[in-house]
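A single protein chain has been omitted from the complex, and every remaining protein chain is retained in its original position.
Labels for the chains are A and B, by order of writing; each one numbers its residues from 1.
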Amino acid sequence: MKFAVVVFPGSNCDHDAYHAARHVLGQDAVFVWHKETSLQGADAVILPGGFSHGDYLRTGAIARFSPVMNTVTAFARGGGPVLGICNGFQILLEAGLLPGAMLRNKDLKFHCEHVHLRVEQTDTPFTLRAPVGQTLRIPIAHGEGNYFAEPDVLRDLEASRRVVFRYCDTSGIATPGSNPNGAVNNIAGICNEGRNVVGLMPHPERACEPALGSADGLVLFESVVSALAAQASLP
Amino acid sequence: MSAHDSAVLERHGLKPDEYDRIVQALGREPSLTELGIFSVMWSEHCSYKSSRIHLKKLPTRGPRVLQGPGENAGAVDIGGGLAAVFKIESHNHPSFIEPYQGAATGVGGIIRDIFTMGARPIALLNSLRFGPMDGATGARTRRTVEGVVAGIAGYGNSIGIPTIGGEIAFEDCYAGNPLVNVMCLGIARSDALVKGNAGGVGNPVYYVGARTGRDGIHGATMASAEFDDRSAEKRPAVQVGDPFMEKLLLEACLELMKGDALIGVQDMGAAGLTCATSEMGARGGCGIEIDVQHVPQRETGMTPYEIMLSESQERMLLVVKRGREAEVEAIFQKWDLHAARIGSVTETGLLQVKSRGETVAEIPNAALVDEAPVYDRPTARPRYLDEVHRLDLESLTPVSPQQALGSLLSSPTIASKRWVYRQYDHMVRTNTLVLAGMGAGVVRVKGTPRALAMSTDGNGRYCYLDPRRGAMLALAEAARNVACAGAVPIGATNCLNFGNPEKPDIMWGLVEAIEGLSDACRALDIPITGGNVSLYNETDGRAIFPTPVIGVVGLIEDASCALGRSFRAAGSEIVLLGASVGRGDAEPKGRAASAGLGGSEYLKILHGLIAGDVPHLDLEAERALLALLAKATAGRLLLSAHDCSDGGLAVTLAESAFDSGGIGCLVDLPAEGAMGEWDVLADLFGEAGGRVVVSVAAGSLGPLMDLAAECGVPARRVGRTGGDRIAVTVGGRAAIDWKLADAERLWSEALAQYFARPAA
Partner (left out) sequence: MKARVFVTLKPSVLDPQGRTIADALHSMGYTGVGDVRQGKYFELDVDAPSADQTRAVAAEVADKLLANPVIESYRIEVDG
């Protein structure tokens, strides 16, 4: 299968996502410049981390006006798997492909560290290979990952089982102490109603090789490969 | 009588005899614009006029050196057709005036130096010095620390280059003059290093990047003057960084460098457009003619003087091949950058500056660059040295080892720096093999089996007591740190932070440090490929300690051999490599134990003393130790390795147990004869160089001991990992017995606690 890694001028985890897809997973991967409008026939799209357009106004605020975002939106509406990582998640929020918004971390500091995540839902293309309740050790690196949504939006997210990842402690319990940024309900990642668009603040692409301290993030990429293979094998 | 009165000269930091030399070089009186241009190029910061004759003593060549000092950064061969391009630079003065922007633009500047060479930056380190975190200046220091750390994070994180290491120390002398030294390393193809040369008469000169404003005018001269009460008024001189602009410049320049349209490139850092045009011209042996009306400007009504001297950030000067303009402009356009053609290369050897066609400055490049003043300033050994070497331990009350360890682990210099490095993205680019802990950082080089280890080190306290040996110890420690990570040191960069060189005792320290560094580099075969000198680090006449900071780069041929400092398994053997105890084998025992504790963190923290002889150092032994570590790591004999430095052996053992997931240790140090209290303390907390604590699987103990014997390095098994305590005895007598979790909590929370207080 083929991953498209979208490159905004301030993306800086684009090479990492590409490396994970291409060199760790052994799949095909292409960079798609934000001014382009073709995904070059990719089967899945990754919006990588970084500071898309400097993000001086708000994270991801300007990226959603990039030409490529119309294509990504159409791809997502057509059911194609889209993964937004960190800044990519923020862009998905700004673009309205996922609900809610990001606030600055509650302590106003950038956090780069390993955290634990509980996989809450496995019926998305990015989590189907993970058992429910699995705890993943994956790094975060952000200053604005404090997820916020109005109470009714939040209720709807929880009711429709769209919280995909939650910050938790080592034993898988979502505690206040294991929440690195103040995100409401310890939310680390969510999906859309169609469940094909997933956004999360942690960086699974940084946790794909044991040499880097953890390979727990690999399951997200393996899942989408499985999901697409299953789809392809359908009559 | 000159055309400019003495007040004008003073404002430009020019001495009367320097003015006379300008008149001589031009054959006439300079215009004000020309005076400004001379003043920045002949400033200490740009001309190295006080240090240049001494810097020549440093060894700069070696089989791996591809680029020594003189270009934007140095480069060493790391095999596989690749080069590591690196340099360290200071941004002390701007960071004192505006900590966030000062530190941020320091990071931006050093990154530009690296990608200007055609290298993709892959790692940042920083070496920071601040005043004490408490006491009268504590509140201000805490604000400075917060600002500097946030500034480094803000810039490095945005641009996506991991900050993988460095060090931070706290000392009274930095309260009014913090140090912010930033190192960057990049990877380039060895055969594609780009130089800062102009060449080819008629070739166009392009300006790319941020527009020019009035910010930073006279930054270079500011960095060449002492601070006083009026320094706050100099605030407008501080530049504001734009990491997004720099990211665009980085990507666009690297894309341009893949082709062959480029002749040379230089960033506009200190002394801005003036420095870039004159240095590129001087290196290429040609002239450059520009018209400032074509320079993109952010403010209206800027004069040629202001445009030439502005230090606005994120700007690059390029010389490209004639006829390739469209290609070059298209690449910058892709990245939403505007490349402005501001002039062309000439055969005159002159820097010719025009404003709307009218000449406003015309100066031979050689006069600005090669013929800048060089001083052999007088030196005098400072008087204080006679006093500080005296250390009478008998007049002090020894502190129990356990209490001492607690005080040291919670002292800001030794305490965990997690509060700091958690704010730095130290993992982006997915190369970081040894996570930041402010020891050596290790990054793999993708596409090769190799990895690079980097460490910056320097101890102002040692250099205050003995600048010569202090500088040697700095290099030795940095080399030892990368060796502990499994690397062979292959190159170094230095940042020399000193006071006012016009004072003979300061100048003496500078010369001593350079000579010491030079000797140590030769003894350990580590060439210096570039660096930076930061002088006039004084506030209200009080100088900082002499503080040479050394960044060493080491090569690991097999990235999977990279080592961390923490114990990896319970039941492994702990071996002390090198001289067995803190005072060093060469030092006599007994009352002379003072020698072993001289200059130590123990004496400073527990007794408030900075005194005695600096720690022992034996360069031959150090060299043997580096060789042993290289062989032992390549042979996969070691599980962990951590050198003894601040806080001595006791702190090294504790730190080896920290971050290990709760693996304690049981250690018995050898006693030699009757051990007095001070002998025990010297063994535990003395900071003699050349010692490393390693842990090895039981089955590897024999081979390691054999290898150590073969390399001529003393090695002694001193204990075993395991349990949940840090337990150390000396000659069987209990010295330290502490629950690991408690000690680790103390160490890991100490620094953050200073910032939990309201920032009133």
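Following the convention adopted for this analysis, a contact is a pair of C-beta atoms (placed from the backbone, for glycine too) under 8 Å apart; a residue touches a chain by one contact, two chains touch by 3 or more.
Not measured: the values here are computed from a predicted model.
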Absent-chain contact - pick from A:L47, A:I62 or A:L92:
A:I62
Quick one: say which of A:K35, A:K106 or A:R155 touches the chain that got left out.
A:K106
Residues of subunit A (touch criterion as defined above) contacting the omitted chain:
57-58, 61-62, 65, 93-94, 99-101, 103-108, 146, 148-150, 182
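In this text, only the chains that are shown with their structure count from here on.
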Between subunit A and subunit B, centroid-to-centroid distance (C-alpha), Å:
36
Which of the residues in subunit B end up touching subunit A in this complex?
150, 153-154, 157-160, 242-245, 247-248, 251, 335-336, 421-430, 432-433, 435, 444, 446, 559-560
Parts of subunit A lying in touch with subunit B, wherever the complex brings them together:
9-13, 15-16, 19-20, 49-51, 53-56, 109-113, 139, 141, 143, 203, 205-206, 208-209, 211-213
